[in-house]
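One chain of protein is taken out of this complex; the other chains stay put.
Up next, chain A:
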Amino acid sequence: MAEETTNPTPAEPATAAKAAPAAKPTSPAAAKPAAAKPAGHAAPKGPPLATLTPELAQLQQHFGESIITPAPYVGVLVNDLSKLRDVMTYVRDQLGFDMLANVTAVDYIKEGYLQVVYHPQRSKGGQPITIKVRVPRGSDPVAPTEVAVPSLTPIYAGAEFQEREIYDMYGVRFEGHPDLRRILTWEGFYGWPLRKDWHEPYYEGDTKPFDSRWPGGHHELAEERVPWGDNVNYPPGFDPLNFNSDPDAGLYDSMLSGVPNAPIGPNGHAQQAPQPQGVGAAVSVYDRNYNTLADEEELQTDQIIVNMGPQHPSTHGVLRMVVKLDGETVTDLKLALGYLHRNHEKIGERNTWLHNIPYTDRLDYICGLANELGYVITVEKMMGIKPTERAEYLRVIMAELTRIESHFWAIGFLLNDLGAFYTPALYFITERDLILDLFESVTGSRLMCNYMRFGGVSRDFTEDQLAHARELAFDRIPRKIDELEQLLTENEIIKARTIGVGYLPAERSINYSLTGPCLRAAGVPYDIRRADPYSIYDRFDFEIPVFYGADVYDRYRVRVAEMRQSLRIVQQALNQIDQTKPGDIQAGKKAYNHRVPAGEAYGRVETPKGELGFYLVSDGGQNPYRYHVRSSSFINLNALKEMTVGHKVADAVVILGSLDIVLGEVDR
């Protein structure tokens, strides 16, 4: 615990004139002793202040103790919003935290402010630091905050979508953001859904279990409880016969302006090219060498906007790409997300801690077990418990098998996107099904395993299941990976289609917060299993495969190499698990209701897609006060535009396939 006598209150608004009204209410609260913590839904009152890590101490020293103060529990608070960009530039350039892992917000409604939380990290490894700022919630519950936070997009390109998400969910305005629109909901949505005073139409209470679930053993339909008879809610006086519905407002705006060529009408059709610039300019921009045309000046070219998705065979779900095309060349690209936004975080804040485990399966539904691991590790960090030895091994076996099956899937569908329709995928789905058989026999489900528990796992492997796992790990899968490589790695068509496509150099990848195989294909050996080891990965002998091409081909090669490394880990784990005690899979007693001490934690694991982080805030109650998922698929998509512009539209599909996104994780 920190012994910061100079700053007894975390939110002392010394220099932040703007933030003063927000921070004031905390001062009396913070004076109370930390022990007097009411259960239920109160925000943390008078929490202990964080001990400053050497980096944060250096930061405080540089900017002064009035600007940087220790925050409750973890990290520091930047008290002057106008200094935020300076602070973050210093953090990036002087302290070396070159990657913004996570940005999110928390609504401290009792104190009257929204807290934006940044987690920068070093691409060389180590733990992230936590930096927080506060903005007053504002008087109008449906308007964005009056006070704006400076956008960090000029410093960290990876902040773009994350800040948009905060704007969408909390109504925090970001000044200087290039495209601040709603991202998961739609333009015109009423209110800010993750604010604590915003209630969904089926709202029953802040915490589960809800009273309606089993009164006398009968249930009632949620539809019967709400005035509208459905999962909807409208502002008073809303007139559905006369309203302006424009869910895509602003989507095409920047694609229409700021381009070398013609303006495009609201329907996506190009209008007449403007006379002053002429068409020759456009031709020279794209260097199309139409020199033999005598009347080049009269050649009319148009750019068109094409919507790919949300129903499109190659967008891996309900992603929507809006591409601007000059002929077949992509000149601009925007993403419209949220078509699978199923309110994971809002539901997660209603659930008890235990309830959330099966929900995490449904984040990235290809690799549910890896998601569960991330969540339980974060909660265990807050509870201060450790799983048993055997449970650790079982977790690692499951997580690494998940990585293998996920990469099988990713490679199969990358080939799909390359035009080898379904045949390669069929081979890999066959292998994947064998792994799913093991999951099913152990956990009872193929995809949604609900296997991990706080302090352990739910079921042990039997001898038969261990034998099944050994057969897979020592015999079947190694053979099949060899076969895969034989078929694909030196395939001429694959090489011609993928080498040099989707290039994004290492510095840009880091700046975009890219994680997972995509980052390692750019030559950055960043893998959380090594960079910030968790579970028992430090016991195993394995390598982090790195390639340097930063293109689609190397992303493919990284995945193949990772499958081999995962196999090595599974093999070692299967050899070592015999030394643990069978049946000893749960530390402590099994519990239905877990009490997590008040505090906050950011925990992360390396899933097949990249860094999966959970930012959890507990107020000591039986459910999370804040439950945020930092999903790699979502944040990796930030970089899609830079990877794609200049390529043909057919390559855009391949580049998207090489990112290996899963929409459940993108939209959450």
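Quick notes on this one:
The working rule: a residue touches a chain if its C-beta (ideal position, glycine included) is under 8 Å from a C-beta of that chain, and two chains touch if they have at least 3 such contacts; residues count from 1.
Rule of thumb we're sticking to: contacts and distances are computed from a predicted model.
One chain of the assembly is not displayed; among "Heme/copper-type cytochrome/quinol oxidase subunit 3", "PNPLA domain-containing protein", "Molybdenum ABC transporter ATP-binding protein" or "NADH-quinone oxidoreductase subunit B", its UniProt protein name is "NADH-quinone oxidoreductase subunit B".
Contact with the undisplayed chain is limited, among A:72, A:317 or A:502, to A:317. Listed residues A:48, A:176, A:209 or A:358: the one in touch with the omitted chain is A:358. Taking the complete complex into account, A:222 is the one of A:222, A:304 or A:354 that touches the chain left out. Chain A meets the missing chain through residues 109-110, 141-142, 184-186, 188-191, 193, 196-202, 204, 222-223, 227-228, 230-241, 243, 245, 247, 310-313, 317-318, 338-344, 346-347, 350, 358-359, 362, 365-366, 425-426, 429-430, 433, 446-448, 663-664.
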